[in-house]
Structures are given as C-alpha cells and as structure tokens.
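Worksheet for the structure shown next.
The other protein chains are all here in position, but one chain of the complex has been omitted.
Going by the order they are written in, the chains are A, B, C, D, E, F and G; count residues from 1 in each one.
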Amino acid sequence: MADVAVIIGSDSDKEIMKKTLDMLEKFHISYEFTICSAHRMPQHTIQYAKTAKERGIKVIIAGAGGAAHLAGVIAANTTLPVISVPLANPPFNGLDALLSSVQMPSGVPVATVSVGDAGAKNAAILAAQILSLNDKELSIALEKFKERMEKEGKVIG
Amino acid sequence: MADVAVIIGSDSDKEIMKKTLDMLEKFHISYEFTICSAHRMPQHTIQYAKTAKERGIKVIIAGAGGAAHLAGVIAANTTLPVISVPLANPPFNGLDALLSSVQMPSGVPVATVSVGDAGAKNAAILAAQILSLNDKELSIALEKFKERMEKEGKVIG
Amino acid sequence: MADVAVIIGSDSDKEIMKKTLDMLEKFHISYEFTICSAHRMPQHTIQYAKTAKERGIKVIIAGAGGAAHLAGVIAANTTLPVISVPLANPPFNGLDALLSSVQMPSGVPVATVSVGDAGAKNAAILAAQILSLNDKELSIALEKFKERMEKEGKVIG
Amino acid sequence: MADVAVIIGSDSDKEIMKKTLDMLEKFHISYEFTICSAHRMPQHTIQYAKTAKERGIKVIIAGAGGAAHLAGVIAANTTLPVISVPLANPPFNGLDALLSSVQMPSGVPVATVSVGDAGAKNAAILAAQILSLNDKELSIALEKFKERMEKEGKVIG
Amino acid sequence: MADVAVIIGSDSDKEIMKKTLDMLEKFHISYEFTICSAHRMPQHTIQYAKTAKERGIKVIIAGAGGAAHLAGVIAANTTLPVISVPLANPPFNGLDALLSSVQMPSGVPVATVSVGDAGAKNAAILAAQILSLNDKELSIALEKFKERMEKEGKVIG
Amino acid sequence: MADVAVIIGSDSDKEIMKKTLDMLEKFHISYEFTICSAHRMPQHTIQYAKTAKERGIKVIIAGAGGAAHLAGVIAANTTLPVISVPLANPPFNGLDALLSSVQMPSGVPVATVSVGDAGAKNAAILAAQILSLNDKELSIALEKFKERMEKEGKVIG
Amino acid sequence: MADVAVIIGSDSDKEIMKKTLDMLEKFHISYEFTICSAHRMPQHTIQYAKTAKERGIKVIIAGAGGAAHLAGVIAANTTLPVISVPLANPPFNGLDALLSSVQMPSGVPVATVSVGDAGAKNAAILAAQILSLNDKELSIALEKFKERMEKEGKVIG
Partner (left out) sequence: MADVAVIIGSDSDKEIMKKTLDMLEKFHISYEFTICSAHRMPQHTIQYAKTAKERGIKVIIAGAGGAAHLAGVIAANTTLPVISVPLANPPFNGLDALLSSVQMPSGVPVATVSVGDAGAKNAAILAAQILSLNDKELSIALEKFKERMEKEGKVIG
C-alpha cells in the first residue's frame, strides 16, 4: 500500500514526473504511479480520487500542462491534500498550467508548486513534509536533507 | 425539452450569464439553466454532462471564472459541442479563466468565446449558429440579426 | 460538396493545419482547404465567407497567427459557426493570435480552440461534434472515439 | 473634402476618439468621422476603405478595442497610411487591442500608437506629421507645437 | 499550543487573512497569528520559522503581496509544510506575489494556493487536509464540509 | 539625398533591419542607414534627429530591442513621422520593446509596427505609403504591390 | 547645493513623487525637484543630465510612467547612479514603465525600484544608502531606521 499517489494526464508527461518518483524514493516513501487524464478518462479519474483515501493514500501529486485541470478534478473528489506540478509545455511554457492549477475557487484548495522540473522535485519534498508530521524518521530525514543542502549549497537529487 | 443547457459554477456568476439567456430567448431557443460546479459538485456535474445528450440537449454553454474547469469537465463527459464563457473575475480579470478554458488537450475541444459580457452574448449566438444548421427558421433569424447589426451599427440585445 | 471549409491565411500555416484535415478524414467528414488571407486577399476572403452557406458549407475552420483576424473577418460575413485555431508563431507564441481570435465584440462570435497543434486537432473534433447533431453515424463515431481515448489514455490521431 | 478619416467600430468609442478630432482641429486639419465596424458592417467598412483614396482621404485613423481588427481590415483594403488607436476596454485594458492592431503580417502595415487617451491624441499628431510633409504651414505649426510643449512642459490640448 | 501558524508581512494584510482564521475556527483548528515581515523583521522571521516545529506548530500559512518572499523565507528555515497565500495588491494584482511564491528552486517547496480571497480560505482548508491525515475527527469534518458544498452548491464560510 | 532614414541602436540589429532596406529598394525609395544609439550615443542621436528634416529626410524608421527608447528619443527631437520596429530580443521576445515603443505620452507619437521580421518589412511599406501621398508613381507601385499580394496570396519580398 | 536630483516627466506625476521628497527629508538629504520630460523637453533634459555632476548632484531619481524613457535618457547622459521609479499609470498599471526602465542595454544601467508608491519611497532610501557610503551620520540613520522598522513592524514614513 502506497502513501503517495503520483498521477499524470498523459504519457508524454512521464519523464519529468520521474523526478518526483526519484525524490520520493530518496525519502523511502512508498508511491503508486498512474496515468489518469481528467479530460480523456474522466470517470476513471474521479473514481481514482474518490477511493484514494480508503486505499490508504495520504497525499496525491498531479502533474499536468496546458489547461491543467487534473489536480483540480482530483481535489474536487477527495479530502486528501492534492499537490499540482504545472508542466512547462509550449506554447505558453506553463503559464496556462500554473493559472489553471492555482486559481481554484474557495472550498477546493490545490497546493501548487513551481512550474516544471523544480516543481516535480518539490512536490515530492512537500509530500515528505506533510507525511513527516506523523513520521519521526521522515522528519529527521528532512532535517538532514536541509542541512546537507545548506552545506553543499545545492539540492541533493 | 431544451436545446441548450446553460450552466454556471457558482451563484455569483448568475447575473452575467443572464445575458446568454436573454440572447437565447431573442432567438426563441429553449434552454435550461443550472448551477453545477466542477469543483464543488463534481459527481453531479459529470452526471449532468453524461445524460445531456439523451435528454435532448444539443449545445452546452458553461460560464466560469478563475481556474475555469467547468467547460472542460463537461466536454470530457459528452460528445456535444461545449461553449465556454470565461468570466472576468478579479484579480486576473479573466486571463486565468481564458487560459483554463481554451488550452484543452487534443481530443477534448472547448469552443471558447470572449471573456465576460461580450462572451455571454456571443455564446448564445454561437449556439444559435450551430442549431441553425438544422433549423431553417433560425438560419433566417440569424441572417436578419446580421443585417440589422449592419444597418444599426451595433449589436441588438 | 464539402461540409467543412478549412482556411489559412498564409502558405506557411499549411503544415500545422494538415492535422485538422487528418482528423476530419478520420471522421469521414468532407472538406475543402483554401488559402484566403484576411489581410492580403480581403475581397476574396469576404466573398468566400459570404457564399459558403449557399455552397453547402456547414462549419468554417480558420487557422491564423499574429494579429489573427481571419476567423473574425469570416465570422463577420457569414452566419455559419466559425472556429479559430490560433497559431503559435514567434515572437509571442500565439498570445497575440489567441487574443485577436477570442476577444470578438458582441454579435460576432468566434469559437476559439487551443493554440497550435492541439487546437488544429480539436477544431476538427469540434466541427464533428457540431455536424453530429444532425448525423447519427457521426454521433456514434464521436462516442467511440471518446471511449477509445478513455481506454487508451491518449488521443487517437 | 476631408484629409483625414477617423473611424470607430462602435458608438461607445465615440467619446475617447473625440480627443483625436479636437487635436485635428487644433491643427486645422479637415476630417470626416464615421462609425464603421469591421465585424458588424464588414461590407460597408471595406467599401469605405476601398474608396477613401479616390475621395481624397490621405490618412485613416481607426479606434477599436478588444480583438481590434478595424485598422487591419482598413489597411487590407487601401494603400493609404492607416493609424490604429488601441482602446483600453475591460477586461484586458487594451492588451488585446494592442496586439490585434500591431501584430499585422508582412505586407499590410498598421501604424499603432499608444493605448487609450494618449493614443487618441497622438494619432492626430502623427496624421499631422504625415500631412506636413507636403504642407509647409502645417510643418511650421508642428514645430511651434513642439516648442510650446518644451516651454510649458506639457502637451497642449 | 497551536497547530497552525498564520503569519503576515504587514499590518495591512490583516483583514484578508482573517478569512484564513475564520476558516480554521470552523474546523476547530488551533492557531497563532503573527506579523512577521521577511524584509523588515528578517531575524525575527527566521527565528520564528526555526523554532516553529519544536513549539508544536504543524503547518505554517504565510500571506504576502508584491515580491512575496515571506513563505519562501519561512520554508527555507523549517521542514514543516508552508502554504503561501499570494495577495492581490496593486499595481499587478498579485501576479508578482504569485510568481514570487510559487517559483521556488528545487529543495524548498512552497505550497501556493489561489491569489487573494479564495486563497485565504483555501489555505485553511489545505491545512485542515494536512492535519486530518492524523486526526480522524477532522477527516470526517472535511468530508462533511465537502458534502455540504455539493448539496448547497457553494463554499460554506 | 535620402527620403527615409533607417537607424538602429546597435550593430547586432543590422541583419533584421536589412529587410527594411530591401523593401525600400523594391519601391525605389532612397534611404540612409545609420547606427545611432539613444543610450550610448545620445548627443549624436539627438543631433541626427534635429537635422533630419533640413537634410531632406521625410520619414525616420528606428529598429531597437529591450527598453527600446530609440524611436521615442528621435520623435522627441523632430516633427517628422517616426516609425518603430520593436525587435524580438531575448529574454522577453520583444514585449519590452513593443511597450517601450508604443506607449509614448501625448504629444510625441511613435508609429509602431509588428515586432520583429514582419515589422521590419512593414516599416518600409508604411514609409512608402506616407511618401506616396505626394508621389503618384509610388502610389501606383503600392497598388500593384497590393494586387500582386492578393493574386499570389503572399507578401512579395 | 543638492545631493539628490528628483525629476519627473510630467506635472501629473508630482503627487506620487512627493513621497520621495518626504523620505529624503526624513534623512536630511538635500534635493532639487524638477519637471524635465525626455519626450517633451529633450534638449533641456539632456542638458540637465550632462551638468548634474558638476553641479554637485550625486544621485538622480527619475519617476515616469508609460514608455518611461526618462531615467534611461538621463543615464545616457551622466555617469552618476540613476534610479527609476516606474509609475503605475493606466492602462497597463506600470508594466510598460517597468520594462521601459529596467531593460536597458549593456553599458547604461538604470537602478529600478518597485512600481508606484513603494518605489517612490524606496528610491529615496536607496539614494540614502548610496550617499551613506561616504557619510557616517547617514549610515547610522539608516541603521536606526532599519531597527525601528524591525521593532515597529512597518516602514516609517
């Protein structure tokens, strides 16, 4: 059973979201990885969101570009925290994905992180921070990660 | 039974979408008007979209602001033509709603019209144009409407 | 006699709008394809728009970049539904084409779809949706297309 | 017979373009003022543009907002210099009108001036500069105008 | 001892962040509310962030406008999840605050929610979602909140 | 003695403005071509502008990128019509150059054309249109140019 | 003899730049205040810039809106540090003034501060910081100012 669900809307977004998976692994966080388009597989996506909590998922990370509705549709169908990674697709390099993710109406928050690469990594770290509230070991791992960044002057992984 | 379904995501969008209803009435087009938030009533919204065709609806018009997913979610769940009216809400005056509406991925088109007032009227006219392909009387009404605009130098209604 | 007219403003837009033609063919929709610049061939363009209806055209798709007036000029001269594909030309990657297409004044709607590639495909699908209102076979083809997308998790073609 | 044609697309743009007329009067330039929408009166607008030269018009000034095609459509139908005043209408405060005016394709220039008020005045001054190339008196008037601005530290009128 | 720390950079942001406090109260979440400018009280702000975890804080919510560094500076000094509410201050209505909040480099995530009012409410709901992972009662409260939104068609509070 | 002065602010802008020179030659318009930076050679630039009229120049075309002040500084120092070609330099692809060119205050118009390539050509055509008001031959050449564009469906040169 | 020259391009910018003068007075910095438009009084403006150094001026602050060339033109004509306050005028609320100020070419820096009110104050503080490098008393005043801000949690003045 996984703690984090990472979902993407299209096969072409796989490579960038690999950075999320790598970072989750660095923190020894269990995850499942699914393609689940809000637009092309709406029923499946909603079902996925609706059952995530009972399946034991704690945080959902959604990566999508353009009119990026994926995180919003997920958030509409669960009370779990949902993180969006807006992808920097052409022609607008992610400005559309950023606004489509972040500008949710009151009542349905989406936690949006940086557009593109940095966001893919940061989504995993944010998930780790959330899980660490109830996981002493993970909490310490995050502190060590922060110390190492401070020492090495760059992000690890 | 209505030809056009007009839906909004929130009560506060009612006033502006009244312009859509007024214009539909001017063309004697039957419609139904529903509040149906993609984010706050996801299951209802999808059900609404999925059954629209069998209920005889021919065109769906969705008005929404911010991360405007309503038209996209509807379009994901029907093969009827879906028109989006991006609403010019603060703080971004509709730039977010425009990009969230128009930048749909391949496979799921949303017909986006002008942001705000002009769009609310134009959505109805576009619906009339679509319906007129199979309605001689409406086709003539649209031509007369165009002639009057040309004569009076302004939009009627 | 064609159901859909696909027009572009310049020879250099041919390649991208081929995706529209391919998608129309997938749905067995008849089309004509014309170069017809609003700026360099204004009289021809207007004549083309004015006679489209009587020639049996049902939907017009216009692809243009920059100050993309093509769809608007066509829409000003017909009561047929007009779809715009804003092209992602440099330097503004289609932001100019998007705003020039979508921000039409009341009275003259233009149905704008995604900027660039996705829009080229979606314009054809939107045309199919419009035509399907009066074409049972096409209506079923669209539903199958949607099912296949849901199954395969990607757009077909 | 007028030297300058000032046209607007809609009655609601009259007030701001009054500043153009006032400035033309200050320079004793004859003008005609017409409502002539590219979208609602396309045939009339094109006819107007096509006959402007033979009627003795030398410069055309077009004020329009939103998807501001007016100047472009005029420029497509005449070889006279065409000046665009992009109007600062909501919701995008003229960014749409600016891009729709200025981003013309090669072959059909539109001389775009400032968005809104300043542009309404400057269009008249630019017209005066153009006419002054063949009007010694106007040339001197422009120089005096410049000297007075320098002396008074503000635009006159 | 509070679960959530709500901080603002300046007294003038108090009113809007009251919506965050109200929503937290609705969910019976304990909070502390502090003015703590990254720019005018840097040492205090960092100290505040560094000690938050040991003081029992679980989630930090920062509201700031303009070059909104507050959430980022906090996130740089804690491993707790940090939520940013970008405020819609003039002249850029929050575009600056949004980009300054969300575009964090890899290694230091900030969970950004909607600009302005909706964000102020959503930050509290997101905090509730995070806390609910380890609080059965809160988890049920969130589900009821979602059900009521679906029933009433609007956000409660 | 030249009719048109083409100026650029930096050597690196030479290549693109060659398109202006080529188009001027196509219309047999005499020109001079000068490097003349508003920022690095201010005194020379102003002197150049101040003496242009008496040297017989009729139209000035300025190409510049970034904070493109060249056309504005020229326009501040002459009553000749001044045309700006905003160049599409990174990082903002000409949005900065466009706004810096077009947003002149009342009293000092700059006639701004398209950003980049199309603008370089259109500046020359606009200059031709201006000069043609007093040059019958040029007026006919412009009409033929327009006819050929209409016939060939593309810009010539 | 003044240490700081504060200049504006137009009378209408006086009120906002009063905040600059007030802040300079708070630090007991001598200043002169002049209207000096780059566009309407170019020769005067250049002369002003060229003689500033020999008149004992040490820092120049320029406030301007729209195509804000004032700071750039000043910087082109002096080797003194030049600070720009981009003013938030409609229709673009200072985005044009910001880009016109900050995007200077290599060789001619302009030190740009925040758009509008905050910038008007900050320009004075930046000038104080520059002057304090050679003025012990001012250096101490700045430190006290910083301490008071930290203590009071808001800017003083």
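Convention: a residue touches a chain if its C-beta (ideal position, glycine included) is under 8 Å from a C-beta of that chain, and two chains touch if they have at least 3 such contacts.
A quick note: this is a predicted structure, and the numbers were derived from the prediction, not measured.
S.K.: Give the labels of the shown chains that the missing chain contacts, considering the complete complex.
M.R.: So, spelled out: the chain left out of view touches A, E, F, G.
S.K.: Hey, which of G:Ala2, G:Ile35 or G:Leu126 is the one touching the hidden chain?
M.R.: G:Leu126
S.K.: Over the whole complex, note the residues of chain A touching the chain we left out.
M.R.: Contacting residues on chain A, toward the hidden partner: 88, 93-95, 114-116, 118, 149-150, 153-155.
S.K.: With the missing chain put back, which residues of chain G would touch it? List them for me.
M.R.: So the residues of chain G touching the unseen chain are 58-59, 79-81, 83, 98, 102-115, 117-118, 121-123, 125-126, 129-134, 139, 142-143, 145-146, 149, 154-156.
S.K.: In the whole complex, what residues of chain F lie against the chain that is missing from view?
M.R.: 10-11, 35, 37, 40-44, 66-67, 90-93
Note that only the chains that are shown with their structure count from here on.
S.K.: Report which of C-D and D-F is connected by more C-beta pairs in contact.
M.R.: Pair with the higher count of C-beta contacts: D-F.
S.K.: Determine the centre-to-centre distance between chain B and chain D, using the mean Cα coordinates as centres, and give it in whole Å.
M.R.: Centre separation, chain B to chain D: 35 Å.
S.K.: Which chain G residues touch at least two other chains?
M.R.: Residues 10, 37, 40, 42-43, 66-67, 92-93, 95 of chain G each touch two or more of the other chains.
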